[in-house]
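Just dropping this structure here.
Only one protein chain is missing; all other protein chains are in place.
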Amino acid sequence: MNSFFTIEGILYFGAISLSIIGLFGLLVSKNLFRMLLSLVLFEAGANLVLVLSGFIRNGIAPIFLDGNSGAVMNDPVPQALVLTAIVIGVGVQALALSLIFRVKKHYGSMDMRTIRSKLEREIATQAGVTPPGSNEAPAPVKLVKGEAHE
Amino acid sequence: MIWVVAVVVFIMLAAALAVLFLPNMIAAVVASAVVSLSLTVIFAIVKAPDVAMTEAAIGAGLSSLILAIGLKRLGYWKTDSIDKVKAGERHD
Amino acid sequence: MTKYSALLFISGLVFLLMVITGLLPMGHTPMLVGNAILEGAKDQVGAANVVTSVVLGYRGLDTLGELSILFAAASVVGLVLTKSSFNKHASNNDDKHDHHDSGFVAVNAIDLIFPLLLVVGMYIITHGHLTPGGGFQGGVVLAVAFSMLVIVRPRRVSINHGMVSIIESFAGVSFIVIGVVALFKGQSFLQPLLGHGEFASLWSAGTLPLLYLAVGLKVGAELAGLLLALNTDEVAS
Partner (left out) sequence: MTFIEIIAMLLIGMSALIGLYRLIFGPTNPDRIVATDALNLIASVVLVLLALFFDSVLYLDVALVYAVLSFVGMIALARVIESKADDSSKEQEES
């Protein structure tokens, strides 16, 4: 904390805050699409931390040019790892989006609470038991009331 | 140089908070595009031009494209008029 | 209630991360692997861009795994989105999404920018071992170029899916074949062949430009197929 207001201090603060914001959104948000956006933020913060771990003060980019034979270079290994991780991240994003399409088509909603109550009712109907949280046979009116209560 | 870094990090964090707390979904996607914009500049500042170019290509082009397709197919494309915004409609 | 417990958990995580960060040597990173690579890359691989020699030379097997992960993601997206078409034939089949062209500005802007995107993408792929860039970035640019044509004009333009998969398979097979040829010469998998050439010229670094060309074509074809699978409606063509 003695040298917080340096370039590295500010960048580490930003990277950790970005990860934390993404994790908070992933835990708190109710909408599936917003959860996907939070996942993207979380990935970006983790990538930034990885790249910063190879950052050297007064270093140059790890590419040989004509005039920079003797200069200190940044670490190329974290950059190569992050290069791969970003491309995989977009594959994960597209896969999650296609799964969200299927969920929207099947349940007709994007809200996690609605999806959960419908899912529990489906499972109870398949198993032939009463749905959890009610003492009687499944009635839609009861379910809507219980959902509003939460 | 340190003030440039401070301004870019501030923009990044403000846009990241806007992704979580803006009521409208199209606005959230646009804010996430701004997050990847500031990430590109940060990667260029820490002298990682390869990573900066990857983030530019994917964050600015491909991710916006994928999320725009998602917005269109999930039914979030309804633009809000001024009075709807003032009434506080929230996609959540 | 969920919000407060999440806040509590996250504040603990923030404290932990801040303590870890406070112990890090900021700005004076000890690089053990990095220094060895930076010293030896110029003679062993011969590429001016050290990141390229890490991605394709020292960690070439990693890149192969990454390509297979991307292939798996693209095929699962195709599987998930195609299977729903069977359900849809039974239910109502109203055309939910618009098939119209975009406006004047979007159509003409994409027509103007399409050759520029192709040139930029090929430049980035072929100069991957000299300047920043390479197969992944150039492949993304190519995929965005081709899929924007379809997105802007969904009715008129269509891309042959068989051609896309042929390009993708060809690129993947050629990546593996270049790696296996090194095995027959008595070297390790994916070791650069063909000599180093003149340093920092276009024909240098052995087989690395060919490998990056294969990576670029494969990534471009996969991402274009993925975008088209996401964009097309579930009405079976």
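In order of appearance the chains are A, B and C, and numbering begins at 1 in each one.
To be clear about the criterion, a residue touches a chain if its C-beta (ideal position, glycine included) is under 8 Å from a C-beta of that chain, and two chains touch if they have at least 3 such contacts.
These numbers were taken from a predicted model, which means no experiment stands behind them.
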Legend entry - Touching the absent chain when the full complex is considered, from C:106, C:122, C:193 or C:210: C:106
Legend entry - Residue among A:16, A:41, A:63 or A:115 touching the omitted chain: A:63
Inset, instruction - Spell out the interface residues on chain C facing the chain that's missing from view. - result: 94, 96, 98, 100, 102-103, 106, 109-110, 113, 116-117, 120, 124, 131-133, 137, 141, 144, 148, 151-152
Legend entry - Missing-chain contacts mapped onto chain A: 60-61, 63, 65, 108-110
Legend entry - Interface with the unshown chain - residue positions in chain B: 1, 3-4, 7, 11, 14-15, 18, 22, 24, 26-27, 29-31, 33-34, 37-38, 40-41, 44-45, 47, 49, 52-53, 56-57, 60-61, 63-65, 68-69, 71-72, 74-82, 85, 91
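In this text, only the chains that are shown with their structure count from here on.
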Legend entry - Distance between the centres, which are taken as Cα means, of chain C and chain B, whole angstrom: 21
Legend entry - CA centroid of chain A to CA centroid of chain B, Å: 14
Inset, instruction - Enumerate the residues of chain C that touch no fewer than two other chains. - result: 49, 51, 132, 136, 140, 223, 227, 230
Inset, instruction - Mind pulling the residue numbers of chain B that touch at least two other chains? - result: 49-50, 54, 58, 62, 66, 69-70, 73
Inset, instruction - Would you mind writing out the residues of chain C in touch with chain B in their complex? - result: 49, 51, 97, 124, 132-134, 136-137, 140-141, 143-144, 147-148, 151, 223, 227, 230-231
Legend entry - Residues of chain C touching chain A in the complex: 2-3, 6-7, 9-10, 13-14, 17-18, 21-22, 24, 26-29, 31, 33-34, 37-38, 42, 48-51, 54-55, 59, 62-63, 66, 69-70, 73-74, 76-77, 80-81, 84, 87, 131-132, 136, 140, 199-200, 219, 223, 226-227, 229-230
Inset, instruction - Would you mind writing out the residues of chain A in touch with chain C in their complex? - result: 1, 3, 6-9, 12, 16, 19-20, 23-24, 27-28, 53-57, 61-66, 73, 75-77, 79-80, 83-84, 87-88, 90-92, 94-95, 97-99, 101-102, 105
